[in-house]
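What you see is the complex with one protein chain gone and the rest in place.
Coming up: chain A.
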């Protein structure tokens, strides 16, 4: 798990910086706090997804974010010439994977109303057993989880579990990295340090060293 975090860091910050740059380049000044917050959040989410690589949930997330009209410019900036190809690779879901609404769950939930539950717990009703109550609760909670995890609605059972695990790990890494960035920004803005030009050169070298996997070659600073 620690190894994953190490990998994520460099890739994440690279993508994050790229996203911030792009959003800066196409927005006009003065930018509202709301807009800046949205572009930071978008950069962060995209950075997390791209740094993680191609899993089910990253594809779903990138596809969902890329589908929004206002985000296309940002994604085109990040992906460059390969925008079309990458959006196809990350496309989700396939037409035959349309989501089926769970009618079964609704029926059994209505069947298991509050009165029935109470009777079942008292043990005096033989219509609804506690195991059915428990199963319905699991179903409802699973439904909520499916909505939370990107792409979760098409998964079941162990796939849903493993995607959830992966997603939680990435979310936690994202939060940690943003926290450390915030701390560093706080320190620098309170100190109000004057930067020397060599510092930014070092920064560029560091970022280019990060992550030489094929897929991310196209994200190199030109």
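Throughout what follows, contacts are C-beta pairs under 8 Å (C-beta built on N, C-alpha and C of every residue); 3 or more make two chains touch, one makes a residue touch a chain; residues count from 1.
By definition in this document, contacts and distances are computed from a predicted model.
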item: Undepicted complex member, UniProt protein name, chosen from "NADH-ubiquinone oxidoreductase chain 2", "POMP protein", "Transcription factor ILI5-like protein" or "Presenilin"; value: "Transcription factor ILI5-like protein"
item: Hidden partner chain, residues of chain A it touches; value: 9-10, 13, 16-17, 20-21, 24, 33, 36-38, 40-41, 44-45, 134, 137-138, 141-142, 144-145, 148-149, 156-159, 161-162, 164-165, 167-169, 171-172, 174-189, 195, 199-200, 202-204, 206
